[in-house]
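Just one protein chain is left out here, and the rest sit where they should.
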Amino acid sequence: MSTEPRGKRPGRPSIGSGNEPSGRRPQKMTTGRFGLYAFLVITAAFFLTPLYVMLATSLKSMPEIREGNLLSWPIAPTVAAWVKAWSTACTGLNCTGLQVGFMNSVRILVPSVLLSISVGAVTGYTLSFWRPRGAEILFGALMMVAFVPYQVFIYPLVRIFSYAGLNNSLAGIVVVHTIFGLPTMTLIFRNHFAALPNELFRAARVDGAGFWRIFGQIMLPMAVPIIVVAMILQVTGIWNDFIFGLVFAGRENLPMTVQLNNIVNSTQGEREYNVDMAATMLTALVPLAVYFFSGRWFVRGIAAGAVKG
Amino acid sequence: MPARSDVSIRGVEISYGPVRVLERLDLEIAQSEFLVLLGPSGCGKSTLLNAIAGLTDVDDGQIWIGGTNVTWHEPKDRGIAMVFQSYALYPRMTVRGNMSFGLRVAGAPKADIERRVREAAEMLRITDLLERKPSELSGGQRQRVAIGRALVRDAGVFLLDEPLSNLDAQLRAELRVEIKRLHQRLGATMIYVTHDQIEALTLADRIAVMKDRRIQQLGSPDDVYLRPANKFVATFVGSPAMGFLLGKLGTDPSAPMFEAPGVKVPLTGYAFAERPVAGQGVELGIRPEHVLHGDGDIAADVEMVEPMGSDKLAWLRIGEQPLSIRLPAETPVARGDRLHLKLPAHRLNLFDAASGQRL
Partner (left out) sequence: MKSSHINAQIALLPAILIALVVYCGTTGWTIWISFTNSRMLPSSVMVGWRNYLSLIGNERWVVSVTNLFVFGALFISAALVLGFLLAAMIDRHVRAESLFRSVFLYPFSMSFIVTGLAWRWLLDPTLGIEKLAHAIGFSWFHFDWLVRPDRVIYTLVLAAVWHAAGLVMAILLAGLRGIDGEIWKAARVDGLPVWRTYISVILPMLTGSFATATLLLATSVVRLYDLSVAMTNGGPGVASEVPAKFVMDHLFERANVGLATAAASTMLVTIVAVAAPWLYYQQRGRRT
């Protein structure tokens, strides 16, 4: 913004007088510009409020919650609620806190992410370069599933899993995440590989490389960015999952989201909002960390997952 | 058409943040003139065009169009029309919609819009395409539509920003002729930005060669081609490129002479812009087609021969210095031959070795 405008905007063009002002148009904060920032700032405040309120509530004591108001910052911040949420909060008679759910989520997360990305990468690679018969149909079926509500599959799947002895087990939930991660994973890898020049693939074949060698030594190293994107998608997606964890993980492996819901909805005694909010914050920490540390990669993940077909 | 459509740029300066892109630039463009802004990318030519259009604000200076100071006028109020490199057609509108959009926004009468679109379409032979969408057109057709959109505005000044650079060579030549014909027919002022020196030489009444935020030379195509103002202009304009020999001026003031190892060229007949200084380091530039051979006294060895259809280009070596010569296609010359060259004084260009300025 220029501090000293050298001229003012002429109202009407005058012809030929020659001594009209020159130089930069004086910039001012127009009403439009002001309105734009006002809208953005107010919306940003609206978006941040829930996070702020969660944090503030989690640091308050129960008396302060009852007496104070939602937006006030705690007078005497305390992490007692966080400690309780993590280690001693109860679901029913079980008072071991969220830590159990956290560990379960980690144990589910690691193998599920690895397996779902591997299967998706191989499938995407095969579909985009080798195009075996029926590839189009297979891909179409995968894309269709991306829209179908899971409720359609769940009951028979439970029956199949119990027949195969996978029900209520870690292996079972990992397989479920792989199954339902397949459409998106296949899609992003297929799109990534399809954008590579086909000459690369032909050159490798002329050089005598086979199916797995082309995959491992040529395509996979070129897929590092998309693997990062896939990991961001899967880590947040699987961590945030509720329904599969509820149905397939079994009592011993309940993930953090399910346990969080159980803690908050536990009917024992008086409701402790500070503990509830501390538990909610704890559950949100992993995806929030992924989001803030991955920056633009998160947006890339959205874009990659969004380009259907 | 407005009575006056001359353009005057007075002391215009533009910076993007700390980066200066145009420096105190003055330029007068006459009514109905075809001026080409020629230069490598980043020289400021497109910035200047955008400033004339009102799409970029100037930091200092004034822009006058048709006798009016338009420095702060909105683009639509400047009496200009513009053609863009990427065509910038509105993809969801038909050709007719694209061409008439500005008029419709301005609230022109329907019959008037209809007539002007029809006339422009006929002039550009795109009447058949009027109901199509841009995505259904070829590159050449899209550029015709983009030109048509500008024609409909009935402006006195046309601004063309590299309009042909996205087209293949054949279409480019075709549309070049088309644009020249339009200019003759409309009598509008045209300002045309390009980095293609062939386009500049074929289209322009005058060329402004730009580099490093400044106009290096302003003149007719002949001026720019035959009498480049400095070494940059000499190398940038012309294909195949001008050859150069590094040397110095002889010491005898009565008979000026260019001297380099193995080369002595008398300069009698060369139009010096300023009095030469004896012993001054200079670079001698000469276009390949101006080099004569046969009875000269400069010995040159042929290193490579490049046939170009109608003629051929021979790459020579004079002592340590390279030079090229353009020869008729049937000239029997091969690698290893020795030619005897003559460099006619009135075809020479001498540049100060230090500053690069023409002598």
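The letters A and B name the chains in turn, as written, and every chain counts its residues from 1.
Following the convention adopted for this analysis, a contact is a pair of C-beta atoms (placed from the backbone, for glycine too) under 8 Å apart; a residue touches a chain by one contact, two chains touch by 3 or more.
None of the values given here were measured: they were computed from a predicted structure.
Undergrad: Among B:35, B:51, B:82 or B:343, which one is in touch with the chain left out?
TA: Of the candidates B:35, B:51, B:82 or B:343, B:82 is in touch with the missing chain.
Undergrad: Check the options B:11, B:42 or B:102 and report the residue that touches the missing chain.
TA: Here the residue in touch with the unshown chain is B:102.
Undergrad: Given the contact definition stated above, which residue among A:157, A:174, A:188 or A:226 touches the chain not shown here?
TA: Hidden-chain contact among the options goes to A:157.
Undergrad: Could you please point out the subunit B residues that touch the chain left off the display?
TA: The missing chain touches subunit B at positions 50, 53-55, 74-77, 80-82, 84-93, 101-102, 105-106, 149, 153, 161.
Undergrad: May I ask you to list the residues on subunit A that touch the chain which is not drawn?
TA: Looking at subunit A, the ones touching the missing chain are residues 36-37, 39-40, 43-44, 46-51, 53-54, 57, 65-66, 69-71, 119, 122-123, 125-127, 130, 132, 135, 138, 140-157, 159-160, 179, 182, 186, 205, 210-212, 236, 239-243, 247, 257, 260-261, 264-265, 273, 276-277, 280, 283-284, 287-288, 290-292, 298-299, 302-303, 306-309.
Everything that follows uses one rule, which is that only the chains that are shown with their structure count from here on.
Undergrad: If you average the CA atoms of subunit A and of subunit B, how far apart do the two points sit, in angstrom?
TA: Whole-Å distance between the two chain centres: 53.
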